[in-house]
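What follows is a structure written as structure tokens; I'll ask about it next.
Right, subunit A next:
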Amino acid sequence: MSGLATQEMDLPPDPGAGVIGLNNVTKHFPGVIAVDNVSLTIHAGEVHVLLGENGAGKSTLVGMLAGLQEPDDGFLALAGNRARLASPVASLDAGISTVFQHSMLVPTLTVFENLILGAPWYKRPNRATIEQRMGALQRDFALSLPLDAITGELSLGQQQQIEIARALLRDSRVVILDEATSMLTPQGAEELGARMRKLVQSGLAVIFITHKLSEAYRFGDRISVLKQGRLAGQLGPERLATLSEDQAIDEIVQLMFGRDSGGGDAERRQTSCTDEVLLDVVGLETEGGADVMGLHAISLQVRAGEILGIAGIDGNGQKQLAEALAGQRPVARGRVQLQNNTVTSANVAERRRMGLRYLTDDRLGEGSIGAFPISDNTVLKDVGEPPFWLRGIERPAQIAQHARDLIQHFQVRTPNETTPIGRLSGGNIQKILLGRELLGNARVVVFNKPTYGLDLQNIEASRQRIGEIAAAGKGVILISTDLDELMALADRIIVMEGGRIRGTLDNDGGGEALRLRIGRLMAGEELEQKATA
Partner candidate 1 sequence: DVDTIAVLTPEQGSDFGWNQQGVDAARAAAEATGVEIIVAEGLGYGDVRAPMRELAAEGADLMLAHASGYNTAGPEIADETGVPVAIVDSPEALKAGLVADYTLSGHEGAWLAGRLAAKMTTTGTVGIVVSGEPPSWNSQSAGFAQGVQAENSDVKILYSVIGPAAYSDAAGGNRVTTSVIAAGADIIFGQGNGSSFGMIQAVESNKATDGSDVLFIDVIGDKSSLDKGHFLTSVVWDMTPVYTAMIEDLKADKFGTRSYAISLADDSVKLLKTPQVDEVAWGEVMAMRDQIVAGDLSIEPIFDAQAVRDLVTVSE
Partner candidate 2 sequence: MEALLTEAFLSSLLTGAIVAAIPMLLAGLGEQMSEKAGVLNIGIEGMMLMGAYLGFFVAFQFDSIWLGFLGGIVGGMLVAVLMAVLCVRLGLNQIVIGIGLTLGVEGLTALLHHFQFSRTYPRLPAPVRADLPLLSDIPVIGPSIFSRHPIVYIALLSVVVLAYLYRRTNLGMTLRAAGESPAALDVAGGNVEGVRVFSVLFTGAMAGLGGAYLANVGAGLFIPFMTGGAGFIGIVLAMLARGRPLWVLIGALIFGAALSLTTALQVAGSNIPTDVIQMLPFAAVMLVLMVFGRKARLPAALGISYERGAR
């Protein structure tokens, strides 16, 4: 891997050249070196993409630029001058605006209030100016926002627009976007790409973090790859121009993982589907509400060895379906049958005991308990069960050993199993939750966005495991917003829109045609034959 580091490098950077320079920056956290002696230059007029596996230190780097953290070693330079960014205010004053990996809006405030947040308390909000400037943004970037809506009631995509709008309103010189596309639909991501292009054309610098390598290639002018806190390599504009997408991705993968990515990711899994119906759902309905989607007439079947994909734009009832299946959400009408047992009124624990598993997509909110050590989190769903408990008494050694095994097996980056799980990077938390669900004797597993936030290598490993589960004769429901993932894994794909099933399609490996049909259904078009009544 040392050989790789010699490719097209402009290290050490020339401090005079960029808007921001990072000079031998290092940042420690208890038990980890998050950023290790990194030097980078951010140039005006460029989209600078940061890539790296989970926990590579990308968000930490962003944190330092945003004034949330200061480097333990090394220094930052602004326009060639050594500078300190000791607080978010300092960072904002330096013209750096950041859209963080996790939403940084106040959900109970209106959009307008979120846009002006940070203004002095004694001032009266100046609405006219903001409206005028929003008008300009709408012209230039097609950003349009309902100013008086309560932020928390808007979709995630709209919320992300608010953050971007806020960054633009500030007249920044540098805009940072940390995994801004992870919650967006493919079209949304494209729009964002176009916006970034406009921004750099007007002379700004953009730092863009993503796990999607093709996005990196298409949107980025310069790509830097982080690996375990170190800068593993960089592809400059000249070099990128000479590479095709596939070549570029190959090189990035080399930098990130030091090996080939191993075959096209869209390759289809060998099916293992049988005739035995494991899960039978008939006419399932749930109550909707102001901010939750209700489910209507959901009927579906999952057979042993089958992977049933569920596609749809985020927020169209997929999560509610998963919760209703897991027993976490009350069912208004309909029936759920698990291997010929009606479980409609069974609670979460009972369903779990009968072999129904559910991997949530809300890893911090409900998947884990941030303050608890990793060890406790690995057995959170088996409290009281042997071998970790005997007659209700905890056996700490067993639990710790189990946690260590899981950490090793899933390559979780953590000092040890006593670390509070909340301190891990998003991707590493996901690995632990995945491991937890695959433990024991599952019959049907519901995966909700299992690979969201994971790096390429882990995505691959996780997909492999999901395939293995199906191959072992279990039933799998795979909810995903990533069509590639569904097309690679699923036997059939259900498309949800507005809390209903819009259609069920066999995954015939139909490539672009299938993709197009799914896309239409996602947008609310009914399938001609209305197959699933």
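If you want to know what made the cut, all candidates are chains of the complex that A comes from, given by their letters.
Simple rule for what comes next: contacts are C-beta pairs under 8 Å (C-beta built on N, C-alpha and C of every residue); 3 or more make two chains touch, one makes a residue touch a chain; residues count from 1.
Note that the structure is a prediction, hence the values are computed from the model and not measured.
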item: Touching candidate - 1 or 2 - for subunit A as found in this complex; value: 2
item: Residues of subunit A touching candidate 2 in the complex; value: 63, 66, 68-69, 87-89, 92, 98, 100, 103-109, 113-114, 116-125, 166, 370, 422-423
